[in-house]
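Complex shown without one protein chain; remaining protein chains in place.
Each chain gets a letter, A and B, in the order it is written, and its residues are counted from 1.
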Amino acid sequence: MYIQSASCISAQASFNKGPLLLKAFSGIKERLPLVEPDYTVLVDPKLIRRMSRIIRMGVATAMAALAEASLTQPDAILLGTAYGCLDDTGLFLKKMVENQEEMLTPTAFIQSTHNTVAAQIALLLKCHAYNNTYVQRTWSFQSALLDACLLLQENPAQRILVGAADECTAYSEAILRRFGMYKAFPPAEGAACFVLGTEKTAGSLAQLQSVDWVAVDPAAGLSAGLASSIEIFGEKPDLIMSDCDDLIVSGITSFNYRRYTGEYPTASGFAVWLAAMLLSGQPVEIEGVNLPRGIQRIWIPVLDLHTAKMALVRLTAC
Amino acid sequence: MNRDELIAQLKRQIIEQLNLQNVTAADIKTDDPLFGEGLGLDSIDALELIVLMQQQYKIKLANAEEGPKVFKSVGTMADYILTHGQ
Partner (left out) sequence: MASNVHIAGTGVVSAIGMNLAENLLSLAAGRTGIGPIRQLQTVHQTDFPSGEIPLSNAELQQRCGWEDKRPQSRTALLGKLAAMEALSTLPMQRNGSESGGGKPGFRSAFISATSVAGMDLTEDFFPPFLQQASAGRLQQVVNHECGAITHAIAGSLGVNWDYCTTISTACSSAANAIMLGARLIKAGKMDMVLAGGTDALSRFTLNGFNTLMILDHQLCQPFDQQRRGLNLGEGAGYLLLVNDAVKERFGLTSQVRVTGYANANDAHHQTASSPDGAGSFLAMQGALAVSQLQPADIQYINLHGTGTQNNDASESAAIRRLFTNGLPRLSTTKGFTGHTLAACGAIEAAYSVASLERQCLYPGLRITQPVIEEPGVMVNSFEEGVALKNILSNSFGFGGNCSSLIFSLS
């Protein structure tokens, strides 16, 4: 399976083409500002008025990924989002409380449903194809990827749009801070979209080997889990991008991508985008990371201690 | 207030309620259609306008089907308010 194109909006200048210099956001407490494109270039301004940030980001990266892959009608649209449309949800809740359930307006409610981003993309493209939204916390994007892999197994001729998006709002930030989040990395948001297919097109960036769920012994930790995965898969990655610090796995270079994205559940979408950039030979500098030469294989694990499993995305060069 | 003042007020309220960025009151022609062509509003906007009528003018449209007639243009909205509201 090939990542035929990729697009990403984040706190880095990830949307534009060109050499990448990723800055580390250490010691920052406030929400990271997004580096956003001019959405009016990508979407009819009359429609943007109703779109919250997550919808704009999702739509923009989707349109960019499709354009880059020269694809007008994908055979499926899949999206992963942990929290969905938080801004509209908060807006509707606030009005509901303030107005005591009277005289509420429909736009915020309609926009608050989790499948709004995927639906909006379909609407803009007039795309009748398979359309799904996964909402499984930090595995939302991986769930969407798994469905994409299944679809390609069922029909290898397809070309699939798959992405991830999450936004951060004043309410969500305040609440999550109270839960102790954002101690290590600041609140943030972002979106990433990809076109996947079984054909190696001219612009293909990387190969998606698989997405798997692997049991991890919580006592032993992620490093041990990855070490045993190396045994299981019979291969060793050149680089590991995870959401954990201090990984020590057989001398493999690893870093925590949240240092460059800030904290949001589907930041692994950025990691897959970054992996695609690295594997396709784009010039990339990552502050604080000594990238090995000739990267051919990248692993992106997302650990969930609760269920003692990690979702592992394995990518290789084309 | 008189009809002209009401029309001016309505235009500002519509822009705010529907979050019409980059549209000024001067851009909205009083007798141009609001839906379909003209401003190109849709059925979700119609529901928003129903709430606007209720909140700002205490007029309750019993069912959404009355909408197309009342909201044909800013002019028809103003006339409806003048005959039914405060």
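We take it that contacts are C-beta pairs under 8 Å (C-beta built on N, C-alpha and C of every residue); 3 or more make two chains touch, one makes a residue touch a chain.
Everything numeric here is computed off the predicted structure, so don't read it as measured data.
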*Of the residues A:T113, A:Q158, A:T253 or A:Q282, which one touches the chain left out of the display?*
A:T113
*Check each of A:K17, A:R293 or A:H306 against the chain that is not shown and name the one that touches it.*
A:H306
*Among the options A:N132, A:S228 or A:S280, which residue touches the chain absent from this view?*
A:N132
*Consider the whole complex, including the chain that is not shown, and state which of A:A6, A:L66 or A:A82 touches that chain.*
A:A82
*Could you please point out the chain A residues that touch the chain left off the display?*
77, 82-84, 92-94, 96-98, 100-102, 104-106, 109-110, 112-116, 118-120, 122-123, 125-137, 139-140, 143, 146-147, 150, 153-154, 171, 174-175, 178-179, 213, 215, 306-307
*Residues on chain B that touch the omitted chain in the whole complex?*
42-44, 47, 50-51, 63-64
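As a convention for this text, only the chains that are shown with their structure count from here on.
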*How many Å are there between the centre of chain A and the centre of chain B, using C-alpha atoms for each centre?*
40
*Quick one: in the complex, what on chain B touches chain A?*
17-22, 40, 44, 47-48, 51, 54-55
*Going by the contact rule at the top, pick out the chain A residues touching chain B in the complex.*
45-46, 48-50, 103-107, 110
